[in-house]
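Removed: one protein chain of the complex. Kept in place: all other protein chains.
Then we have chain A:
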Amino acid sequence: MTALLEVKDLKVRVEEREILHGLTLTVNPGEVHAIMGPNGSGKSTLSHVIAGKPGYEVTDGQILFRGEDLLEMDPDERAAKGVFLAFQYPVEIPGVTTWNFLHTALNAQRKARGESPLTSPEFLKKVRAVAKSLNIPQDMLKRGVNVGFSGGEKKRNEILQMALFEPAVCILDEMDSGLDIDALRVAADGVNALRSPERAMVVITHYQRLLNYIVPDFVHVMSKGRVVKSGGKDLALELEASGYAQFEDAA
């Protein structure tokens, strides 16, 4: 069986400084992986490199998506293939309505996959159904992308996109940052509703708290640009009790 996402011995540099020193991770369909680690361990770098953000130099290793070389693809190609990054800090785009943005993005992905574009009524129907299931009010769709949204609304907007684009692998970068406990629960419920045997998730988080709501199959601890320990969901609880200090020394 081909893995959905394989990161092999990945080394990444940003402006002459190596951030990832040989990271390996294999994600199969249906699995939820949590990546934990202290600030500066390279968690967000990993998510950015998978999504194709400019400014990172891969010096060694590879990332395969269904056996294809992901690093050879532009960010939009990766999105069309089914790679989705939920941003830690979703950007605000004044002047572009959420509505128009979602329609344009969905049709761009469909076009890249050789599918016919959705007409406005077809799109309307789809987005309404998805928004309803996530408790997102219609007027949020009429506003500029993320403009004036609360932290919780921004994260819900990310999950709305995830539900709409139906990606194969979702990378959730610090989804819990800036959320209070109620907003966190709403966001996590949205993510859980999208779990399926075909879809994989990589949940990047600093705190164990999120993993009470999104229960992972595997937990990896990152420190100083490497995975230093992997285990089951209990590893997260262990970390909560003992902290990251032990791994910082080990790495």
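Observations on the structure shown:
As a convention for this text, a contact is a pair of C-beta atoms (placed from the backbone, for glycine too) under 8 Å apart; a residue touches a chain by one contact, two chains touch by 3 or more; residues count from 1.
Keep in mind that, in the parts below, contacts and distances are computed from a predicted model.
You can't see one chain of this complex, but its UniProt record names it "Fe-S cluster assembly protein SufD", from the set "CbtB domain-containing protein", "Thiosulfate oxidation carrier complex protein SoxZ", "Multiple sugar transport system permease protein" or "Fe-S cluster assembly protein SufD".
Only one residue in the set A:A3, A:I93 or A:L118 touches the chain that does not appear here, and it is A:I93. Within the set A:A80, A:L134, A:M222 or A:L239, the residue that contacts the chain not displayed is A:A80. Across the interface with the omitted chain, chain A contributes residues 51-54, 74-76, 78-80, 85, 87, 90-91, 93-96, 100-101, 104-106, 108-109, 112, 144, 161, 165.
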